[in-house]
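With one protein chain removed, the remaining protein chains of the complex are shown where they sit.
Chain nomenclature is as follows: A, B and C, assigned in order of appearance, with residue numbering initiated at 1 for each chain independently.
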Amino acid sequence: METVIKIACQDEKGLVHKITGILYDKLLNVTRTNEFVDEAFNQFFMRISYVGNCEINALQAELFAVLPQNAQVEIIPPALKRVVLLVTKEHHCLGDLLIRSQFQDLPFRIEAVIGNHTTLAGLCDQFQMPFHLISADGLSREAHEKLVEAQIDTYAPDYIVLAKYMRILTPAFSAKYLGRMINIHHSFLPAFVGAKPYQQAFDRGVKIIGATAHFVTDDLDEGPIICQDVVAVNHTFSAKEMAKAGKDVEKIVLANALKMVFEDRVFMHQNKTIIFD
Amino acid sequence: METVIKIACQDEKGLVHKITGILYDKLLNVTRTNEFVDEAFNQFFMRISYVGNCEINALQAELFAVLPQNAQVEIIPPALKRVVLLVTKEHHCLGDLLIRSQFQDLPFRIEAVIGNHTTLAGLCDQFQMPFHLISADGLSREAHEKLVEAQIDTYAPDYIVLAKYMRILTPAFSAKYLGRMINIHHSFLPAFVGAKPYQQAFDRGVKIIGATAHFVTDDLDEGPIICQDVVAVNHTFSAKEMAKAGKDVEKIVLANALKMVFEDRVFMHQNKTIIFD
Amino acid sequence: METVIKIACQDEKGLVHKITGILYDKLLNVTRTNEFVDEAFNQFFMRISYVGNCEINALQAELFAVLPQNAQVEIIPPALKRVVLLVTKEHHCLGDLLIRSQFQDLPFRIEAVIGNHTTLAGLCDQFQMPFHLISADGLSREAHEKLVEAQIDTYAPDYIVLAKYMRILTPAFSAKYLGRMINIHHSFLPAFVGAKPYQQAFDRGVKIIGATAHFVTDDLDEGPIICQDVVAVNHTFSAKEMAKAGKDVEKIVLANALKMVFEDRVFMHQNKTIIFD
Partner (left out) sequence: METVIKIACQDEKGLVHKITGILYDKLLNVTRTNEFVDEAFNQFFMRISYVGNCEINALQAELFAVLPQNAQVEIIPPALKRVVLLVTKEHHCLGDLLIRSQFQDLPFRIEAVIGNHTTLAGLCDQFQMPFHLISADGLSREAHEKLVEAQIDTYAPDYIVLAKYMRILTPAFSAKYLGRMINIHHSFLPAFVGAKPYQQAFDRGVKIIGATAHFVTDDLDEGPIICQDVVAVNHTFSAKEMAKAGKDVEKIVLANALKMVFEDRVFMHQNKTIIFD
């Protein structure tokens, strides 16, 4: 299995040469390198995957030594990502991810599912997956989130996935998990932000509907987009049939986004993502 | 070649039976029939194509006799649609349509092109296509449109196609050609309405861009959608490269929409379209 | 819920008029009608959905009375299709369909799963779905099929779905379930027929891979195609990664095909399908 190095820093000449020099000296077997420079922000991004043993703190220190100030360097040993899912009532993304987790179709392991309704408890049981009901009834948004947050943190997950979690989040909650929380939105953002996108799509008479997986930021439906896809519809589709057709896009888009993120191929920068092959 | 009957009326039982009875009595060779009922509006739509000779006024009268009040019945003999294009400076849709017109790739013939800049006059000359420059300089929107309208009407076209015509239209102008004027919008509506959609798409960091062909109504970018398609982009695309990638989608989406409309397969209803195979 | 009438017969003038006349006399509330004529074979196909009560044998008799000889008329009352799945070792289609069956995402109910290996027994158990192991070890193809056939027939299913069943079938087996047995093939047929299509695709260096759902006939991988879709790949994909990317297309294509079939929208004719909206 491969270790991944993710570097993000201000751009300057010679960065690739200096970085690869360190790996060369250590005789690491580099399996892939990708670089990108966001010229608008003069920002440099590099992903390196390698096979071989190497003292990670030492490597990180050597990298920092040749990089500009405030560089970000992550060195990520091979391991399944540990994930907590948040859900409400819709089963299609949860079911898809439970199967992928059980059969390791993605490099992740679902640790637990948290729901604000009991609807999906049974499905989790079928997969012997811990399901925590945290109802929002009678609670302020903040109070409810505190309970959810506490439950999440007992698992110390690498990522939190909102698998059709139909609650609006507070900025504080979004900020706490910034870059580690992924949502699937049931529209082709930025079309149809907010509620009932399929009804909106039906009312507008669109010929294609879509789904968008994005990192969650404090700006509702405005986080950095990771993956999008669409499916054709026509005048014979009711709003309900559009929603049904959309569910398949949602679950595949979410799974594709998670694959890229869990393979450490995604950089979040400003309100965008850089995603390497 | 086929004659097409388009019927739109309030729905009631037995319509298909009554309509097809009239065709059967006339021994017309019906090559295809399509029907659809919009239940929300209790509205019935039917398209019939037939081969054979038949006195059209008589046929229309017989159809009206069996249809509910206020039924719309169009009987459209086989003929190339006569079209006037409105353009500004971008060549990709115009070039594509000039070639399709010259080689009859679509059942239409471009009668003339009207531009508010001279940029595309040369391209029209290459196709011996009349190009009318109607500059908007120093004119009010209304005054300019009056000139455009007058020029269009000298050709009495079946359809007006806005092939990247970058002017906002007055409600009066849109209303005059309602159902006969088609626009290509350079985004996946309703995402990125208005100006500079590719810059908007770039700023938003989307992973897919699109184009939308729609009938023009007095509500800017809100007319009934005929056709949409998308193309994948990624973080390496500049706004300019997105626009370039989008141009190919625009010209194909516009051509596909025109094909459906010129084959008399499209019904405009409320703010939507019903499109038969 | 709706009843569906499926009619296939030699084409002649007035069929739609005569058929709809019978429905009109019975005051049935017709919700949709679709017709198509395959001119190469002078074959007429019609689907009618209606709401309302009506003695089915009488209706069928009246229809036969106005139709040409050898007409096929099916009248299908609303009911979930009862399905038996055949599987081998791959879980992705099975898992997807088990969830769809449990939550009725499709108008079907899986009665049982038959596998020639034990691999997927556990997954079936999680859904309290009967799993019958029928190993082919030491058996002739015919002998094994006889056992499978016997097991299938205890459920008298409407349809048999080969959800990655990796056995070649005898003509006799295919013939017995003709028009009722659907297979998902892991390539964009007719590309890469036969074994290891992803390895073939990798070796060929294709940029898109796909999947095909088709009715099973005695001609391997040559049955009438119901649904196909594709996904883009590139030079960084190994054969294994192509296979992984393909699995998502397979399961969605199969589900889409089953939706169309279970909604009684698909006609099988010669080696093709006619599929109505």
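As a convention for this text, contacts are C-beta pairs under 8 Å (C-beta built on N, C-alpha and C of every residue); 3 or more make two chains touch, one makes a residue touch a chain.
Bear in mind that the values here come from a model prediction, so they are computed numbers and not experimental data.
Participant: Could you tell which one of A:2, A:35, A:149 or A:203 touches the chain left off the display?
Facilitator: A:35
Participant: In the whole complex, what residues of subunit C lie against the chain that is missing from view?
Facilitator: Residues 36, 38, 188-192, 203-208, 210, 224-230, 234-236, 270-275 of subunit C touch the chain absent from view.
Participant: Could you list which residues of subunit B touch the chain missing from the display?
Facilitator: Within subunit B, the residues that touch the unshown chain are 32, 91-92, 95-96, 99, 102-103, 105, 123, 126-127, 234, 236, 244, 247-248, 252, 255-256, 277.
Participant: Can you list where subunit A touches the absent chain?
Facilitator: Contacting residues on subunit A, toward the hidden partner: 13-14, 16-17, 20-21, 23-24, 27, 29-37, 232, 277.
We adopt the following convention: only the chains that are shown with their structure count from here on.
Participant: Please identify which chain has its centre, taken as the mean of its CA atoms, farthest from the centre of subunit B.
Facilitator: So the farthest one, by centre of C-alpha atoms, is A.
Participant: Is the contact between copies subunit A and subunit C built from the same residues on both sides or from different ones, judged by whether over half of the numbers are shared?
Facilitator: Same-residue interface.
Participant: Please report how many Å separate the Cα centroid of subunit A from that of subunit B, as a whole number.
Facilitator: Taking the mean C-alpha position of each chain, the two centres sit 40 Å apart.
Participant: Report the inter-chain centroid distance for subunit A and subunit C in whole angstrom, where each centroid is the mean of the CA atoms.
Facilitator: Computed from C-alpha means, the inter-chain centre distance equals 35 Å.
Participant: Indicate the residues of subunit A shared as contacts by at least two other chains.
Facilitator: Only 234, 236 qualify.
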